[in-house]
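One protein chain is absent from this view; the other protein chains keep their places.
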Amino acid sequence: MNTPIIAASKPSFGSGGKTGLWRIFKPVIDRKQCVNCLLCWLYCPEGAIERTPEGLKINYEYCKGCGICSNECPRGAIKMVYEGGE
Amino acid sequence: MEKMKLLSGDHAAAYAVKLSRAKVIAAYPITPQTPIIEKISEFIEKGEMEAEFINVESEHSALSVCVGAASMGVRTFTATSSQGLLYMHEILHWASGARLPIVMAQVNRSVGAPWSIWPDHNDSIAQRDTGWIQFYCGSCQEILDTIVQAYLVSEDERVLLPSMVCFEGFELSHTAMPVKIPSEEDVDEFMGSYEPKHPVVDVSKPLTYSAITTPADYSKIRSAIQDGMENAKNVIREVTRRFNERFGREYQPLVETYRCEDAEIVVVSMGSIGGVVEEAVDHLRGEGLNVGAARIRVFRPFPRDVLQALGREASTFVVIDRGVSFGMEGVLFTEVKSSLFSLEERPRVVGLIAGFGGLTVRYRQIASAVKDALRLKGEALSLERWLL
Partner (left out) sequence: MSWIKRLPLEEYLLPGNPSCSGCGAALALRIALKTLGPNVVLIVPAGCAVVIQGSLPKTSFNVPTLNVPFASAASVAQGVAAALKVKGVKDTHVVCWAGDGATSDIGLSALSGAAQRNANILYICYDNEAYMNTGIQASGLTPYGAWTTTTPRMKEWPKKNLGHIMSAHGVPYVATATISSPLDYIEKLRKAMRYEGFRFIHVLTPCPPGWRFPTEKTVEVARLAVETGMWILYEVEEGKLRLTGPSKRLMDRGGRKPVIEYLKAQGRFSNLTEEEVANLQKMIDDLWNRYIRPDTI
């Protein structure tokens, strides 16, 4: 049977499209202030902050710019930067 | 070894479920289904049957439990009637849409308002659009045999649709008849071990089932249900014939015909009224009329081709409906006419709505209706009246 007889979806990144395009403000991590407490990583609803050996990296392809990371950072190390346009 | 027991229809159903080795059973009590679930509970308690029995708090939940268990590839069963069937209506659609081979015993009982506990077909007829295969039994033996067959039909990879095995409350559910109960070994051998052919949840391959589906995909998925239904006709033929051979029965797979070989008039019915129709046929034959009976055993998928074959020989059909679609007409009446529509010489079709709320239909009433039908020469092609 070639026609799928039921709806079975495969786990995929970007099931909502390139949600990075939703942003108006973009979170930017100040490496000098960041102590790697990982609270931003924990609180990101998107899982768009990645823990790398070089430090925390934001996945801008999917980050929706909600600003929770910035709001929760105890060091104020994340700034929400307005992203271009009028 | 096959045993012979005097069993009510409900108990025959319970024995069938035991023989079929259903593993997860969920049901909610409703007259006249209760003896089925009581008997199954007793089998499990006594250790004669190994299954999880879940005393759910509603019929909606009963079928939902079956959906959950079937999704994991386990054989399930539930039973209900009337209001209970109506209550699980939403889940009926879900089960067929998800292609889950659940089997259900459906004890026909009139629907309210007002309350009635006696049989007619309105409950299950009203579910004809849900994508469930529907069998209608004429005897307690047939109930037992059909439930076993239903599992094999539903689980067949060409079908993968749930089945309901319908039989009238009290007229069959609570009436004892001699029933041959095949041995567990013979049924095990006949059914083989259960290997699910439908997609089953696999923890090592995470998939999301039944998510939001956009129009083009949805249409394809739903049209596949229709394909499954069409395939079901041949699968039912195969399974029934194999069963007949193995267990010495003589079921005609889709329509049980009686004295139709040279019949000019065919009386179509469903369920227990079939027996009364055969009496009427014998009576009318005695009066020189070439009448035959056709008891529809499989209502969904509707046996159009069998009726067309009968329609090429017969010139008059009398259809007895125990279920109606308000605002239109008796449902069998509509579907019989529709099946015969493409014939070059369309037979006359006359409808009778009878037996609502368990109202007894007597063979003389049927015989007289047939004679009335014959008097409609040259008049309306089709006509319908209520027998009250």
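Every chain is named by a letter (A and B) in the order it is written, and numbering of its residues begins at 1.
Keep this in mind: a residue touches a chain if its C-beta (ideal position, glycine included) is under 8 Å from a C-beta of that chain, and two chains touch if they have at least 3 such contacts.
Keep in mind the model is a prediction, meaning the values are calculated, not measured.
Although one chain is not drawn, the whole complex shows that of B:K23, B:R158 or B:R241 it is B:K23 that touches it. Listed for chain B, the residues touching the missing chain in the whole complex are 23-24, 26, 51-52, 54-58, 60-62, 64-74, 76, 90-91, 94, 201-203, 205-214, 217. Contacts to the hidden chain, counted on chain A, fall at residues 7-20, 22, 37-39, 41-48, 51, 59, 61-62, 64-68, 70-72, 80.
Throughout what follows, only the chains that are shown with their structure count from here on.
A straight line joining the Cα centres of chain A and chain B is 55 Å long.
Partner chain B is touched in their complex by these residues of chain A: 1, 3-11.
Put simply, chain B touches chain A in their complex at residues 97-99, 157, 160, 198-199, 206-211, 213, 217-218, 220-221, 224, 228.
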